[in-house]
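The complex appears here minus one protein chain, its other protein chains still in place.
Moving on, here comes chain A:
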């Protein structure tokens, strides 16, 4: 059975400490249900990382969604796409007919700044905040000559500029490479404008069997893995091999490859993350990710547009909501309704989310989805 996305929706993304998770979820769910032309779902999968116990039912019952199975999943930054993938599987296998996938997170009330490293983890207790993990990937890129500081900064310039066309994004602006590099140092060599912000938000999608309705977007392929061991044998930076392996699974199921994809929404929690991911996905050859960003190859209007939404760097990164916001962006792109950030003629899109926080492996989880009209 082919499963389709029939509706998507999101809240605004940003620091919204004065709004409740129910308010944020309502914005996303109301829009997704209206988009799908329905009021009823048969089950709900919810992705969240820091949500309190029961957060899914606490939010959903307030929206009038009761008496259905509700499953909450936590998979770090891939929590939203994990909910999407499991919602898809439950439709594909016939377990439920119409399923809501919802991602939500309120970070601004939980953290002053970066996410606090997990003290039960070896590297978390050793002071490895997430920016530091990506900073070491960036340092490695610089020292092996695979990218330059200016190329890393070019990702931030690109994603902040295109976000001017996304009124749901937390940040947007016309920065120069020099301004990006001159912003406050977070973890050498990553500066503030190369790091995703602290965000609150929700995003949702309604999935059901494809029925030929004009706005539906088909799910063509999915990949889903946890990381293999990441250790002294690993030549690539953290997460690279996990993304590559998960993408291979998704492409195999879709019967396509990266060259068949017109638009990509990928996990750019930090600039180097987008650089590494464009390489791991096969969008550009290994070592070309930084140069491609600097040359405009991965910009809207370039040959291989990546993160037309502005990405996590600009839209914001409420962990559990991110994956479903990526799905929403690709759905809008494939419907040709992305406004000033539209990738002209996009017919096939890809979503990639990966998350970490567990040391010793290449990532807690990664989801890659190939969507098409």
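Here is the rule we go by: contacts are C-beta pairs under 8 Å (C-beta built on N, C-alpha and C of every residue); 3 or more make two chains touch, one makes a residue touch a chain; residues count from 1.
As a working rule, contacts and distances are computed from a predicted model.
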Task = Determine which name in "OB-fold domain-containing protein", "(2Fe-2S)-binding protein", "Probable septum site-determining protein MinC" or "ABC-2 family transporter" the UniProt entry assigns to the undisplayed chain of the complex.
result = "OB-fold domain-containing protein"
Note = From A:47, A:117 or A:349, the answer for touching the chain not displayed is A:117
Request  = With the full complex in mind, choose from A:101, A:128 or A:334 the residue touching the hidden chain.
outcome  = A:128
Remark   = Out of A:30, A:58, A:92 or A:139, the sole contact with the unshown chain comes from A:139
Message = Just to verify: which one of A:3, A:187, A:217 or A:247 makes contact with the chain not shown?
response = A:187
Remark   = Contacts from chain A to the absent chain lie at residues 112-114, 116-117, 120-129, 131-132, 135-137, 139-140, 143-144, 184-189, 229, 231-232, 234, 237, 359-360
